[in-house]
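Missing here is one protein chain; the remaining ones are kept as they sit in the complex.
Then we have subunit A:
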Amino acid sequence: MATVELTFSALPAHVRTARLLATAIARRTGVEESLLDEVRLAVGEACSRAVEAHRLHCPGEPIRIELCDDSGRFEVIVTDSAPSDEQGPEFGVPRFDDILGQGPGVFMPGFGIAVIAGLADDVEVYPSQKGMRIRMSWPAAAGGLSPV
């Protein structure tokens, strides 16, 4: 198994870097071109959620992202250190009448996870008081190049 690990400060500008990196490694790992947009969006969502959570709870702590090719799959794990009681993707998308009831322009954390659940081929969300871990994966072609 080859793994790339990246830690970054909880700054919105770094989210773009993380998703560009994930897309580049996914391509090298052999993920189909038609899935790369999904990888880019799902990784961006996971990192955005982590950045917002860190800015609220622990702005000095870094966010960690691991990208692995393992058994023909491209796997991404985003781990943060902010306490979370958010729900996993099985709870679905927030209802839009709820959304419109919120303040204008508010951050909608449930949306990010719902989007990831709708995009990634395989998603697991592990919320805890020590932080949230989001693991997602996509099929990678057997002939893909090593990501490192």
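Just a few scattered comments:
Here is the rule we go by: a contact is a pair of C-beta atoms (placed from the backbone, for glycine too) under 8 Å apart; a residue touches a chain by one contact, two chains touch by 3 or more; residues count from 1.
We adopt the following convention: contacts and distances are computed from a predicted model.
The chain that is not shown carries the UniProt protein name "Anti-sigma factor antagonist", picked from "Acyl carrier protein", "Anti-sigma factor antagonist", "4Fe-4S dicluster domain-containing protein" or "Iron-containing redox enzyme family protein". Touch with the chain omitted from the figure is made, among A:I25, A:V51 or A:A140, by A:V51. Looking at subunit A, the residues touching the absent chain are 12-13, 15-16, 37, 40-41, 44-45, 48, 51-52, 93, 95-96, 99-100, 102-108, 111-112, 114-115, 118-119.
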